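Just one protein chain is left out here, and the rest sit where they should.
And then chain A:
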Amino acid sequence: MKKLSARRRHPLAAVVVLLLALATTGMVYAAFVPTRDAKADETAQSLTIEEGKKLYAVGCASCHGTGGQGSSDGPSLVGVGAAAVDFQVGTGRMPAATSQGAQVPKKKKVYTQAEIDQLAAFIASLGAGPSVPTEAQYGPEGADIAKGGDLFRNNCAQCHNFTGKGGALTHGKYAPDLESVDPKHIYEAMQTGPQNMPSFPDTTLSEQNKKDIIAYLNAVNGDETVNPGGLELGGLGPVSEGLFAWIFGLGALIAVAVWVAARTAKAKKS
């Protein structure tokens, strides 16, 4: 320290201090300021919301209101979250036809996934709500299929049938068939409760529970489900089985009976 204090009157001392101060400030600034990348992302986020807002104004605002506040034709979207948008638009339910039936059906989706993300970002910016789940949440890793089956029969089968083949609700409404529905959309549906479906937030059905149910559905009503007994006949139970027994079972047997009756011993002509 003696050497340093001896040179504190050196003509260059002020310059050194100034340099040190500048360097320190620079380093502190560099340490606390967000990175360049992060800064660029934020701009992109706000851009996404902007884009989503434009898409919203064109495709959604006529029913849901210019600010997502809702109208007589559509509910308020404040606080529904990105998951609801991803489900409704991702399954083609939204935008709905102007004259829909009892329930908005699943159809071919209109927007690309990028556009859906923009819309979701805009709706999410209106108020906090469930966000789009990640693959770690709905993927098959670590899922208990049997537990999922039990949960499904307890919470879902009342409307969606034993293995998710769907069922009727009142006045033309229905619980849809869950075959080949994207796991992400099943997760979002449970979380947000679209249309007539009750919602199952994480406090009701935990993240793990949802994962289990999705894994169960994939096992019994997925693309790779095997039916050990042969043709599934729609998986609808005794009604389709009864029709099959009458038409193909008894039908075939009557055909055989007609065939046998037509072939009979002929008396020899004498």
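Here, a contact is a pair of C-beta atoms (placed from the backbone, for glycine too) under 8 Å apart; a residue touches a chain by one contact, two chains touch by 3 or more; residues count from 1.
Note that contacts and distances are computed from a predicted model.
Chemist: Which one, "Cytochrome bc1 complex cytochrome b subunit", "Malonate decarboxylase subunit alpha", "Branched-chain amino acid ABC transporter permease" or "Molybdopterin synthase catalytic subunit", is the UniProt name for the chain you do not see?
Modeler: So, among "Cytochrome bc1 complex cytochrome b subunit", "Malonate decarboxylase subunit alpha", "Branched-chain amino acid ABC transporter permease" or "Molybdopterin synthase catalytic subunit", the name matching the hidden chain's UniProt entry is "Cytochrome bc1 complex cytochrome b subunit".
Chemist: Of A:Ala31, A:Ala97 or A:Ala265, which residue touches the hidden chain?
Modeler: A:Ala265
Chemist: Against the chain that's been left off, what residues of chain A make contact? List them.
Modeler: Residues of chain A in contact with the hidden chain: 101-102, 145-150, 153-154, 157-163, 165-172, 174-175, 216, 219-220, 227-233, 235-246, 248-250, 252-254, 256-258, 260-262, 264-265.
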